[in-house]
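Incomplete set of chains, arranged as in the complex.
As written, the chain order gives the labels A, B and C, with residue 1 at the start of each chain.
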Amino acid sequence: MDIQEQHDRGLALRTALFGREAVEKRQAAFGDFGKPLQHIINAYAYGDVWSRSALPLNVKSLAMVAMMAAAGQPNELRVHLKGAIKNGCKPEEIQEVLLLLALYCGIPAANDAHRIAADVLREEKLL
Amino acid sequence: MDIQEQHDRGLALRTALFGREAVEKRQAAFGDFGKPLQHIINAYAYGDVWSRSALPLNVKSLAMVAMMAAAGQPNELRVHLKGAIKNGCKPEEIQEVLLLLALYCGIPAANDAHRIAADVLREEKLL
Amino acid sequence: MDIQEQHDRGLALRTALFGREAVEKRQAAFGDFGKPLQHIINAYAYGDVWSRSALPLNVKSLAMVAMMAAAGQPNELRVHLKGAIKNGCKPEEIQEVLLLLALYCGIPAANDAHRIAADVLREEKLL
């Protein structure tokens, strides 16, 4: 496959997952300086790894929530919490991942992740 | 509920997930010095959080794999990879979580997690 | 012991450590979504671990300051700096922990921890 084709497949999936407006805003955030990073995100993250089909999208989203909360990455956690809801995850499913986090990564990590999740759930009128 | 009851419920679930031999070995590992920690694991981790029912066990296991790989916890990752297989996760499902890890936590974290997963899959005759 | 009893013992200790207003605010922060996490904090953190008696509360607080600063958890660090002062720790004792941090976790971690500590000390009229 040509890399441009893989990039476009990735960008299409990314747009389906998060909405056109959010993706366009992120794509433009760092101007020309950010273009190679956007290429990595579109072509390699979404065009390759996210395009694999062993797991349904809602399970991938829950794995991403677990991973980003454990890595202490609040901005990316917010992105994938929104994706999780778009992919059909219920609040109590997200909550259960964050309670595992409390026991396995500690209460402070869980507190931060709950704060972000509560914000996102309120924005989505689910809390 | 009495705490002892919650502890026993947790220990029963933990034993079902990982097998009697593995759990007895872990329970005894640090002698009396480790008893309060084992209480936390049995009563609070397995007796409370793992006993919740919003997510099926295989999805919890994949979330744990994501979380422990992202947190750089190789010993616990090994434990939950074994649990994931026991809970019915397929090698390609585990692989897909570890490829997300490569993009979102970096290649070195994914390399370490692949090494441990390949070990576990060989032990289970799945590789 | 019944879990509810352990929870109530923990909530009483937590309230004694941080004050009623602060604890009520934290308890309510994430609404129903946060209730199971608050149970973990009250029943397991304060009702079990903090209720142990091998170390005096001021030494526990200094250990918590060291732990949260090393873990890069600024929100929880702020909470336990306030607890440390309530438990009788002096500014120069806190400072000495944060200077160990500079050498053993690096200057940037120590800089962030000093910023939070200076804020808390000013709020408490100790700086």
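Quick note on the criterion: a residue touches a chain if its C-beta (ideal position, glycine included) is under 8 Å from a C-beta of that chain, and two chains touch if they have at least 3 such contacts.
It should be emphasised that the depicted structure is a prediction, and the values quoted were computed from it without experimental measurement.
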item: Whole-assembly copy number, given 3 chains displayed; value: 6
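The working rule: only the chains that are shown with their structure count from here on.
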item: Furthest chain, CA centroid comparison against chain B; value: C
item: Classification of the chain A:chain C interface as same or different, half of numbers criterion; value: different
item: Rounded Å distance, chain A centre to chain B centre (Cα mean); value: 23
item: Gap in Å, rounded to a whole number, between the CA centres of chain C and chain B; value: 29
item: Chain centre separation (chain A, chain C; CA means) in Å; value: 31
item: Junction residues of chain A - those touching two or more other chains; value: 95, 99, 102-103
item: Touching residues (chain side chain C, partner chain B) in the complex; value: 1-3, 6, 36, 40, 44, 48, 52
item: Interfacial residue positions of chain C with respect to chain A in the complex; value: 29-34, 36-37, 40-41, 45, 68, 71-73, 75-76
item: Chain A to chain B touching residues, read off their complex; value: 44-45, 49-50, 52, 54-55, 59-60, 62-71, 73, 76, 90, 92-93, 95-97, 99-105
